[in-house]
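Take a look at the structure below.
Just one protein chain is left out here, and the rest sit where they should.
Per-chain numbering from 1; labels A and B assigned in written order.
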Amino acid sequence: MKMAATASRHTNTSSSAEGAAGSTTGKAVTMKQSPSLAQRWRGVGNLIPALLFLGLFFLAPLIGLLLRGVLEPTPGLGNYEQLFANSAYARVLLNTFSVAGLVTLFSLLLGFPLAWVITLVPRGWGRWVLNIVLLSMWTSLLARTYSWLVLLQASGVINKVLMALGIIDQPLEMVHNLTGVVIGMSYIMIPFIVLPLQATMQAIDPMILQAGSICGASPWTNFFRVFLPLCRPGLFSGGLMVFVMSLGYYVTPALLGGAQNMMLPEFIIQQVQSFLNWGLASAGAALLIVITLVLFYFYLKLQPESPVGASNAR
Amino acid sequence: MSAVIKDPAQQRDKPLVSLRNLNKHYGDFAAVDNISLDIQDGEFLTFLGSSGSGKSTTLSMLAGFETPSSGEILVNGQSLVNVPPHKRDIGMVFQRYSLFPHLSVRDNIGFPLAIRKLAASERDKRVDAMLKLVQLDKFAHRRPSQLSGGQQQRVAIARALVYEPRILLMDEPLGALDKKLREDLQDELRQLHRRLGITIVYVTHDQEEAMRLSQRIAIFSHGKIVGLGSGYDLYQNPPNAFVASFLGNSNFLKLKAQGNAVASFEGQPLSIRLTGGLQLDQDVLLMIRPEKALALSVEQAQREPLAAGWNEVSAKVSEMLFLGESQTCSVVTPGGTAMTVKALSATGMPLTAGDSVRVRWATSDACVYTQWSESDLNKAAGAH
Partner (left out) sequence: MLLTPNAMGRRMRLGLYLTTGLIALFLLLPIVFIVLLSFGSSQWLVFPPPGWTLKWYGQFFSNADWMNAALASLKVAVLTTFCAVALGLPTAFALVRGRFPGREMLYGLFTLPMIVPLVIIAVAVYALFLKLGYTGTLFAFVVSHVIVALPFTIISIINSLKLFDQSIEDAAVICGASRLQAVVKVTFPAIRPGMVAGALFAFLVSWDEVVLSVMMASPTLQTLPVKMWTTLRQDLTPVIAVASTLLIGLSLLVMVIAAALRRRNEISA
């Protein structure tokens, strides 16, 4: 759910609103003498309630949490040293990155054909595929994860089918380990690849591909030399978004993963809830935030336009 | 006795709206640069200019959506600057109609009356009258999105007129419509103005539209009014080279003054309109409208001697163009000055490229300017 609107932003922000230029809020009219100050801060008052709310309940606690990493139990960088020096903790970091990497890879591979079909046949077939993607995105995360838990367990349907088909004799262990996490998370991330990628594909002029084939490219050459490079912006921004989201995911890894493949978010919660080690939890949180924000910065760099900027022109 | 006669005349002279030294700055940029203008009661005045010339900003200040950086806006002698837009009692028609999408045509037109808390019966009466006026009685219950562009604009006009404002502002209201529909609505609008006698301030970048509609035109450039007058006067006797090149087409000849009525062009003496204060060898600019000039072949010129008060220069035809109703002939003088001569096709210009010609014009038809800048002469540069 968390990223539903992130993905839908791609399609919605491109519309501009030139109409806003040249009009003002009524208040400014009466302030004849001090245009510079009044106009510089025109309309800023409306921000106050939300700013107050976020400052009090989001920013302040966040900063407080980050401070605990360098203040508890003793002031200094001890928590960070511990985080990187302790091999068990280092494994958590490695695990976090490898799961995020694998999930990104699989969701890209699985999302690409979907986006392609939606673009190829926007009516009929493609509409159904799009609806399925949206349904999956909007369906309760916990419900879907629970479903995978049941599907993947040793006595679950998937093992039964595989055994009935004679592909395996022993049930596969697909839950409470890396396999379970990667399957469950890739599944959840597919929509966040499909939506931006589909928007990119939509924007490709089909004539370019015709030009490619007239120039003598075979369908395969055309695919790898023309089509795929044109899809790159969508692949990049979708992939990056999924990677960032995977780093911070808690529910699915906690339910489908095992004790050996703990990820950073689980680690943070565990430190707080089980060990009351706020200092170490805070160091882990700081690390996660920094990585997330740096990656998100690159993600924004890939975006063609700013979401509020369009109406800025005067 | 004399006071009684004078009174109505005086009232006519007293302007309805006065802009006094109006300025609007955005940072260092002067969108409107010290404009002063009087608008008479009942007149149809058009602000004409290219985008960014300050015409729309001036209109916005009149409406109250922009606050002047300095200066005054007076209506009947009362300052409007501190009056918020909803209390100015001004009507306005916007470029993209700006109808309320969630209201029917009837409710759109009734909106200003509902805001003014008019009794329902009175409201219905006035809305019905307006619907009839703009010929939309049959569409009263439609939503704006179910109307054509022309119909939407009629609703917008009705909505602006229903509360009988003193002044109607129109910001490029026909810009989004196609040419034919635009011309029809222009005619409707002119008749409406004549019938209602309301004061209209109209903004457009289309000079033909300005000519067709307005009694007076104010030409805007770089935040200033550079020409003000009837379309006829501005076209026939442009006050400066910018207006000359902005309105219609023009030929510019660069001359050196040899007296108050004589100047030399590429070494050849020409007579010009009597212009005071010229000094010997001072640069002067001569402007001749293409349709006021004649192009004669050498033989024709020999047959028809030059009449008194006319000038003649020799040139070579570089191109002939047939445009249906009219024909143009582009020529180049020996000194390299390009000129265009335009004639109705019915008159005929039996010339071909390469012919030697004599270009003639009446001295009184050519305007003389002593001050100009090169960019004024260039249409493209003027339309910044």
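Quick note on the criterion: a residue touches a chain if its C-beta (ideal position, glycine included) is under 8 Å from a C-beta of that chain, and two chains touch if they have at least 3 such contacts.
Model, not experiment: these values are computed from the prediction.
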Options B:55, B:159, B:182 or B:289, residue touching the unrepresented chain: B:159
Listed residues A:53, A:84, A:275 or A:298, member touching the removed chain: A:53
Touch criterion as defined above, residue of A:84, A:223, A:275 or A:298 at the omitted chain: A:223
Positions on chain B where the hidden chain makes contact: 63-65, 84-92, 94-96, 98-102, 111-112, 115-116, 143, 145, 156, 159-160, 163
For chain A, residues in touch with the removed chain: 1-6, 9, 12-13, 15-17, 19-20, 23, 25-27, 39-47, 49-51, 53-54, 57-58, 60-62, 64-65, 68, 110, 113-114, 116-117, 119-121, 125, 128-129, 132-136, 138-144, 146-151, 153, 155-157, 160, 187, 190, 201, 204, 206, 209-210, 212-213, 219, 222-223, 226-227, 244, 247-251, 255, 265, 268-269, 272, 278, 281, 285, 288-289, 292-293, 296, 306-312
